[in-house]
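Some chains have been omitted; the remaining ones sit where they do in the full complex.
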């Protein structure tokens, strides 16, 4: 199973990332990844997942998935549908979509069987450590208070990043550690990587930017 | 805003309706609709919505939508995304995905503003009447115990269909009334229409059939 | 089944209404009801319900109840437990604890069988009308934006009160209509009753007051 690239862009449910605007953003990410050589993965809006996976030349992840097995589950996204869509993995437990601990465990276990990547979010160091015990592909620590704030976690709360890296790697060094919340510049990315993170998870800083390409190029410049 | 056609197929989260299999099922529905002249709408898996809407020549609805406005709502499907995907409407309040009454009211109100169709499910006559007071495009009454049972509601519990038709039409004659649960043959459809329903909502009877085209042709034969 | 008295006090989960403080508040409500002759019902914190019902000489309601039947439902409050506690009814669908439409229907139906009162909250006129179709004992319309604001609904949005009264009574004149949000004085109560409401639902204005007895006496003075 491949690794999560250093930049992961969560489209959330913004009007700026819906439909054609979302497809255009996928294309921009792909072009920047190609030009800079820095890996970028996208998490399109749930209803756009299969279309994005069909068109994108970069990794595509779902934003959320339920622990249910495929079946009579009207309106829910299950791992089998993510796999069949051509996506390569999924975000889990974003603070805007928190998950039950038993569901996180079940999704991580079943995603492994299906060869899907799991990037699980954690709101603090304790939760990072708790999720590490479940063995996801990667953990993104994001203090909810900084999400969408424009204040980068790598500067506002560097301790939460380095502590999470330590807590996770102590339990399982194979798990990649990311950080997120307030990241919007190459300098934020650089600071995050210096704290031991292997990448960043971001959203509004790119999606709501007047020139997403410019922001993405700047972000990529923070990756050595 | 157009009307809901007499046959609505809910793909649920079955493995038989995911990815390419789902796209093939959309195509089959389109062909049968063309051959028979009977309207068919499809509700693909949530992650396949935009792809299906791009490819289908028949109405495409989401299976569920949240009441949230577009924004920081990781992993949730909002009306703006459904609209931007090219879909024409959404199911609501399926018994496998029950909704809060305030959310149903908000979604119906905002869907009207966006020109999207709402087909809300109700588990009994009282709930049909309660939802009718909120003015959706259509209501589908489905007794949960019969869903996936193969025992058609139009035969097992005809009273729930005719009572719902009466309760809804008394409050607002513009609302279309559908029925569902256990429907799988043209004769079931005919019985439903004779009870006053304007169409049927079905899922497993088609999705899990060995020959969906044959079942769809039979179903369509029940529509005069 | 008795009627809901004109003043209903929701203790919510405030620290000011927990444990002994809550029991003391129940006693104050009882004394004011006795002194003024104005009926007051209390909704103690869920864990205090049986203790309050044992000690109070005024009606006691739960703050919320699930639609589940008695059984293996760890941590949930069911109607049978409310009944067995000695309480006389329950609030439903408070905007801080919104309920699925099918659950509201089931609770109202089963509460009637058990002889329990249901006071269901609605966030606007449309939801008031929709709940009226389900036949609760009473409906309390409360615009969420005004809850805890200190700005009384009876003055800030009188139309929502009179419209709800009209919508509910048109469907079923036996249903009592209450209003809530921002109510804290006798003059607010008077205004509410003049708009056609039969009583008020309130919380912080009393619970967080430095002298709850004084506020309760003032509120009672608004009831003719």
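As written, the chains take the letters A, B and C, and residue 1 is the first residue of each chain.
Just so we're on the same page, a residue touches a chain if its C-beta (ideal position, glycine included) is under 8 Å from a C-beta of that chain, and two chains touch if they have at least 3 such contacts.
Because the structure is a prediction, the values reported are computed rather than measured.
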Legend entry - Entire complex copy count, 3 subunits given: 4
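Following the convention adopted for this analysis, only the chains that are shown with their structure count from here on.
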Inset, instruction - For copies chain B and chain C, work out whether under half or over half of the interface numbers are shared, and give different or same accordingly. - result: same
Inset, instruction - Compute the distance, rounded to whole Å, between the mean C-alpha positions of chain A and chain C. - result: 44
Legend entry - Averaged-CA centre spacing for the pair chain B and chain A, given as whole angstrom: 33
Inset, instruction - Calculate how many whole Å lie between the centre of chain B and the centre of chain C, each centre taken as the average of the chain's C-alpha atoms. - result: 37
Inset, instruction - At least two other chains touched by the same residue of chain C: list those residues. - result: none
Legend entry - Interfacial residue positions of chain C with respect to chain B in the complex: 93, 95, 98-105, 109, 123-124, 126-127, 129-135, 171
Inset, instruction - Sort out for me which residues of chain A touch chain B in the complex. - result: 10, 12-15, 18-22, 45-51, 54, 62-64, 68, 70-78, 80-87, 91, 94, 96-97, 147-148, 203-204
